[in-house]
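Heads up, one of the protein chains got dropped from this complex, but the rest are sitting where they should.
Right after this comes subunit A.
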Amino acid sequence: MRHRERAIEVSGLWRRYGPKGEGGFDAVRGLDFTVERGELFALLGTNGAGKTSTVELLEGLERPSRGTVRVLGHDPFGERRTVRPRIGIMLQEGGFPADLSVRETARMWAGITTDPRDIGETLDLVGLGRREEVRIKQLSGGERRRLDLALALLGHPEVLFLDEPTTGMDPEGRRDTWRLVRELRAQGTTVVLTTHYLDEAEELADRLAIMREGRVVVTGTPAEVTAARPSRIRFDLPEGVPPARLPLSVPAAVDGRRVEVRTDRLQEALTELLLWARREELTLQGLDARSATLEEAFLEIARGGPGADAPDGHEHAEVGA
């Protein structure tokens, strides 16, 4: 079924903590973005970049200081009654009573949810089917995250908000969660994901935005975001070879023995380097060449923005004898 309205529309969004003027702090500074129906949109950023502050506005937990949010065509804060039954929320930091069992907690949540899914089925879905009778206080951190996810799914959400969903999960739990999120997306659920695991975003996201200091600095598909970044080649400079002997056409940075080359033309730079090594009869220990990953793109952006790349060209340090 086609839906006309967009899943999420954000324009000119600001969120301020504290008073006007000096004493306050703008955590979110003028965001504009849209999330289409059925899309998986990831919001990335270092701690304090404003991800959770933003997501809380999208979820309707707080009112923006300026700008508008529309979720499924409605104001999530002012029209909470209309929006809430259609969305599911998994907080970064939510909790449950230590003395309730998994099943009792899910039953409570089903009782406050319009047309809930079957409890047993939902707990099976997140892999807690065999833990129904266990008290919350006996669950591991990862199991609590699974329960939290189960509750977010109980109301058949059209838009699902996942704030750091796999934090505290073991690798198997993360894989399970990723598979489940992909299944939900395949069924048409829109997902807004914040995470600090970049492989998670790379694995799941259709589109992503990287935030820094309350602003979106880069947005696009994971491929688009990484395509704009240089690839990297690393190796150890052999004994007795001064950095000055490196081929001039290859932009290298030397740190002790370790050489790092950053380039937009990985194949050419690598060919050049390997030909040079053969000519000079050198063995390049620890040789490693790779395209940019989301992690590299992220770190670079988090450090200082897309314009502030690591210095190009030769930067020769003293090489010990």
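Everything below uses one rule, namely that a residue touches a chain if its C-beta (ideal position, glycine included) is under 8 Å from a C-beta of that chain, and two chains touch if they have at least 3 such contacts; residues count from 1.
One rule holds in what follows: contacts and distances are computed from a predicted model.
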- Item | Choices "Imidazole glycerol phosphate synthase subunit HisH", "Proteasome subunit alpha", "2-amino-4-ketopentanoate thiolase" or "ABC transporter permease" - which one is the UniProt name of the chain not shown | "ABC transporter permease"
- Item | Listed residues A:34, A:65 or A:113, member touching the removed chain | A:113
- Using the definition of touch stated at the top, determine which of A:93, A:133 or A:281 touches the missing chain. A:93
- Note on the structure: For subunit A, residues touching the missing partner are 59, 61, 80-81, 84-85, 89, 91, 93-100, 104-105, 107-114, 148, 151, 155
